[in-house]
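Yeah, one chain of the complex is gone here, protein chain that is, but the others are all in their spots.
Going by the order they are written in, the chains are A, B and C; count residues from 1 in each one.
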Amino acid sequence: MIARVIVTPKPVVNDPQGITVKQGLASLGFREVVDVRVGKYIEVNLEGSSEHEARQRVEAMCRQLLANHVIEDFRFDIEPEHKRR
Amino acid sequence: MIARVIVTPKPVVNDPQGITVKQGLASLGFREVVDVRVGKYIEVNLEGSSEHEARQRVEAMCRQLLANHVIEDFRFDIEPEHKRR
Amino acid sequence: MKFGVVVFPGTWSDRDCGWVIDQVLGAELTYLWHKDADLKGCDCVILPGGFAYGDYLRTGAIARFAPVMEQIGEFADRGGLVWGICNGFQVLCEAGLLPGALIRNASLEFRCEWTNLVVERTDLPFTSRCEEREVLRVPIAHGEGSYFADPATLSRLEQRGQVVFRYCDPGGRVVPAANPNGSLHNIAGIVNARGNVLGMMPHPERCSEAELGGTDGLKLFRSVAENALKVLVS
Partner (left out) sequence: MSIKSVDERRLREVALTPDEYKAIVEQLKRAPNEVELGMLGVLWSEHCSYKSSKALLRRLPSTGPAVVQGPGENAGAVSIGEGWAAVFKIESHNHPSAIEPYQGAATGVGGIIRDVIAMGARPIALLDSLRFGPLPESSRHFEGVVAGIGAYGNCIGIPTVGGEIYFEDCYANNPLVNAMCVGLVRTDQLMRARAEGTGNRLMLVGADTGRDGIHGASFASVELDERSLERRPAVQVGNPFLEKCLLEACMDLSHTDAVVAIQDLGAAGLTSAVAECAGRVPGAGARIDVSLVPRREREMTPYDVMLSESQERMLVVVQRGREREVETIFHAWDLASAVIGEVTDDGQLTVVDGRDQVARLPVTLLTDGAPMRRLVGIAPDPPLGLDVDALPPLADVGATLLRLLASPNLSSRRGVFRRYDHMVGDATVVPPGGDAAVLRIKGTRLGLAMTTDCNARYCHLDPHLGAQLAVAEAARNIIATGARPLAVTDCLNLANPDRPEVYWELEETVAGLAYACRALDLPIVSGNVSLYNDSNGESAIYPTPVVGMVGVIDDYGRRLGAGLRAEGDFVLLIGSSHNDMGGSEYLKVEHGYVAGRPPALDLTREQAVNRLVLAAAENGFLHSAHDCAEGGMLVALAECCLLGGIGVRCPAIRPEPPLRLDAAFFGESPSRYIVSVTSRAMPELQSLARRHHVELSLLGLAGGDILEFEGQLRLTLAELREAWEVMVP
């Protein structure tokens, strides 16, 4: 089972990285870019369990470790088949 | 138009952050976690242009700036409707 | 002989390098602003340490697109001496002037401490004042200094002798325990195939005066000062 977790800075929170990347893109000529937010992507490979249970476990992982709920939001997908690299 | 870019470390590259997150999860009791990889999530909000054009532009952004092909892979989605926060 | 020290927004070792060049070495110094379109007749360009553009996204990722980098690329192509220190090394890798990349330290922590480096090449304009396999004491200060290159690139580097410095123990042995950041093959610094572009994570400008704890770094500055004018820039 693979969980793909995306952690983003909350909309109201300052995102210096996003601001700087936006400026970088603009100076490369990508002037159509209005806004950039930079977050984290975390791929968690889990063993066993049902999709339902995995969902609950990953939710708990996000709350406890993967995301900092003070300044970040998270969301995730679960890919049921056990795909290993 | 919103592009959601995911940048991940190439499989051959060490991902110490992934390893540490895995250990962190294990110590919190998430022993079912087999493997963790940590990458970046970049949300780019673009103005105008068709989806096709946007796709090309974002591809160029990734190649030039958002990912370093020596150590990283990238992929992205484009969400056509112009969703503004 | 004139050194040019590049200043990006977020660079901080510019003034330290400048101090050593100007006050310790007594060589001519000019600062190159990231927006500059010419190199003001420098014989050696230093890309110093710092967090150019905050090192946001990736170290050196945004800096490599600064206008001055185009000039530096051409200068390097013509055989001019280019020396990247710490963040400068990261920028050179991003710009493709050196192969590979620098990733997060294996410890995931920033490390500011003294390291030992064994010198593997003394035939370079940067190291001519060093002895064969001399051990230099030079501090590091980085969070992303772990050198990575794919296996093919790495073996090419090794075969062509492009590894200039490796982390070692005080006796010069290249052992895992002496590796502060997880670099492949304990690599601390590499040079391009032509031998005119050097990138290194440790900070020679922090050990060029006895009061700072050592003078091994000065050997590198002296080497450059001695050789820069002999280097043929086409």
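As a convention for this text, a contact is a pair of C-beta atoms (placed from the backbone, for glycine too) under 8 Å apart; a residue touches a chain by one contact, two chains touch by 3 or more.
All values reported here derive from a predicted model rather than from experimental measurement.
Enquirer: What are the shown chains in contact with the chain that isn't displayed?
Expert: Taking every chain of the complex into account, the missing one touches A, C.
Enquirer: For the chain that's not shown, point to the residue among C:Ala141, C:Ala178, C:Leu198 or C:Val224 touching it.
Expert: The missing chain is touched by C:Ala141.
Enquirer: Which listed residue (C:Arg104, C:Arg129, C:His203 or C:Lys219) would be found touching the missing chain in the intact complex?
Expert: C:His203
Enquirer: Mind listing the chain C residues that contact the chain we can't see here?
Expert: 9-13, 15-16, 19-20, 23, 49-51, 53-56, 109-113, 139, 141, 143, 203, 205-206, 209, 211-213
Enquirer: Extract the touching residues of chain A with respect to the undisplayed chain.
Expert: Contact residues on chain A toward the absent chain are 9-10, 12-16, 19-20, 23, 68-71.
What we mean here is this: only the chains that are shown with their structure count from here on.
Enquirer: For chain B and chain C, let me know how many angstrom lie between their CA-based centres, rounded off.
Expert: Each chain's C-alpha centroid was found; their separation is 30 Å.
Enquirer: Report the inter-chain centroid distance for chain A and chain C in whole angstrom, where each centroid is the mean of the CA atoms.
Expert: Here the centre of chain C sits 34 Å away from the centre of chain A.
Enquirer: Starting from the mean Cα coordinates of chain A and chain B, work out the distance between those two points in Å.
Expert: 8
Enquirer: Hey, what residues on chain C touch two or more of the other chains?
Expert: Correct list: 57, 61-62, 65.
Enquirer: When you check chain A against every other chain, which residues touch at least two of them?
Expert: Only 21, 24, 28, 38 qualify.
Enquirer: Any idea which chain C residues touch chain B in the complex?
Expert: Per the touch definition, chain C meets chain B at residues 57-58, 61-62, 65, 93-94, 99-101, 103-108, 146, 148-151, 182.
Enquirer: Report the residues of chain A in contact with chain C in the complex, numbered from low to high.
Expert: 16-17, 20-21, 23-24, 27-28, 38
Enquirer: Quick check on the complex: what are the chain B residues that touch chain C?
Expert: Where chain B meets chain C, its residues are 9, 12-14, 16-17, 20, 40, 64-66, 68, 70-71.
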